[in-house]
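Structure provided below as structure tokens; questions to follow.
For this depiction, one protein chain was excluded, whereas all remaining protein chains were kept in their positions.
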Amino acid sequence: MKKQAYLLISLILIALFLLTACGPAKPFTADDFAMGTVITQELYGADAQKTSQKVIAKIKALEALMTINASGGDVNRLNDQDGNGYVAVNPETMSVLKSARKISELSGGAFDVTVGPVVKAWGIGSDKPQLPPDAVLKHLVALIDYKDVQLDQANNRVSLQRPGQIVDLGGIAKGYAGDVAKAIYQKNGIQSALINLGGNVVVLGHKPDGSTWCIGIQNPRSETGEVVGVVHVSDQAVVTSGDYQRYFEKDGKRYCHIIDTQTGYPAESGLMSTTIVASSSTEADGLSTATFVLGLTKGLDLIKRYGQAEAIFITTDKKIYVTKGLQGNFELKDARHEYTYVQEG
Amino acid sequence: MNTKRNAIIIILVCNAILISLLELIIPVPIPIPGVKLGLGNIITLIAIVFLDLKAVLLIVLLRCTVVAVLSKGLLMMAFSLSGGLLSALIMWLFYKKLAGLFSLKGISIVGALVHNTTQVLVASLILHELVVLYYLPILLISSIVTGFITGSISDLTVCEIRKRGILSDPT
Partner (left out) sequence: MNIRMFKKGDLILIISLVLLSGLILAWNTFSSSSKEGPVTAVITQNGTVLKTIDLASVKNPESLDVSQSFHQVILVEKGRICFSESDCRDKICVKSGWLTKIGDKAVCMPSKTVITLVGDHQEIDSIAY
């Protein structure tokens, strides 16, 4: 009788084990505030909570290095030494500046971290946004030139050539933080994770059940959380730039936060949003800004030349262009039938 | 004695291969990967009753390899080997340790269960998709049915072999 009791108990235990082992694993989720935005993490695995805390600590450290809103960081010290020779920076800052340089060169300056003076003049996203006078903008636009950021990689030093220039990593730092987060997940044995840094989504691996992550693309003219479509991705970054993210309105006109480096005015290229899907979150971040400034045709051309990214462009006349490599993974979720889906290429 | 043992092993392997190949002709009514009658199990059970563990595993190994080469290809060999060896091992343990509780039918059901789930687990690994849970209920039920069928056949065979004194249980 004793033997049978043992057997019964072990059978029940096996049954329970099977049920729990096969049930959908619950992720550990965390919301934190850093880099001026909400950062949501979703991790599966043993060390999820610890790892997520490591990630947030690291992101805060990166923020301190790259912010222009507080003193002491690499970028701030660089901006203080405008036209005054080299400043020693951390390898991480160097890495971001290198990626920024690559995207600037590729986009012919449509993405440019030296856009700082113009961004400051507009103050979009700050308490006091304003419409700067034409003459001022003309003067400030002359200060935009990514080639003036000299990178001395051997000695981890950077210089800003001309006085008055300001480096603003706002268009790429979050992207970099995404890549760093992914690396931390991997180093800590996490195989399945998602991080959303204020709209920049980076996923690691597949979901635990082997399926792909479904990332919604914000509808540029609806309330936050309403999507126009969904992309299915694994191990990639999904980064969106849009005119709806930060803007101010004056005299019935909308001025968005993405500056056209040619004119010094908010970009008006006929796009409402650009979404880049690529394995490098840093470069995807730069590319999304660059393509938003360039517009549909030149933007698609940039993606083609970059070669390792796919894109979703939404134009102001409500057409959604999806590049070839993404068409199988994109699903239109246009409940009100506002948009036209165009398969590009 | 060694010659007799070898002869028995060869006879059982040949029978196992033949039965397994015959099984391929029988259509399976349920379209689910991993579900099959598993008639080769009959021979495995007979071997478990009359032979030692080494011989049992050898028989399963040879049977799976030959059948895979003849019918399925290398990928499928990985499946049937993993499932076949593991289920043989577990059936052996059940027969040696828990024979008081389980008849050959029960042991055969356990074997079918292990065999089928291992195969679907390996399939999940290869597909990068968790298909196990979706199929598990059907696998459980089909294991009961197929395990019962093969178990009953081996029960009868073992009984007959004992009665005629062809082979005797190891002491």
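Miscellaneous remarks
Every chain is named by a letter (A and B) in the order it is written, and numbering of its residues begins at 1.
Going forward, a residue touches a chain if its C-beta (ideal position, glycine included) is under 8 Å from a C-beta of that chain, and two chains touch if they have at least 3 such contacts.
What you see is a predicted model, and the numbers here were worked out from it, not measured in a lab.
Interface note for the absent chain: among A:T51, A:T114, A:N188 or A:T240, the touching residue is A:T240. The hidden chain makes contact, of the residues B:L22, B:V69 or B:L101, with B:L101. Only one residue in the set A:A61, A:L131 or A:C214 touches the chain that does not appear here, and it is A:C214. Screening A:A64, A:A88 or A:V227 for touch with the missing chain picks out A:V227.
Contact residues of chain B toward the unshown chain are 28, 31-33, 71-72, 75-76, 98, 100-106, 109-110, 113, 123, 126-129, 131, 133-134, 136-138, 140-141, 143-144, 155-156, 158-159. Chain A residues in contact with the hidden partner, per the touch definition given at the top, are 4, 7-8, 11-12, 15, 18-19, 40, 42, 194, 196, 199-201, 203, 206-207, 210-218, 224-225, 227, 230, 232, 234, 238-240, 242, 245, 275, 328-333.
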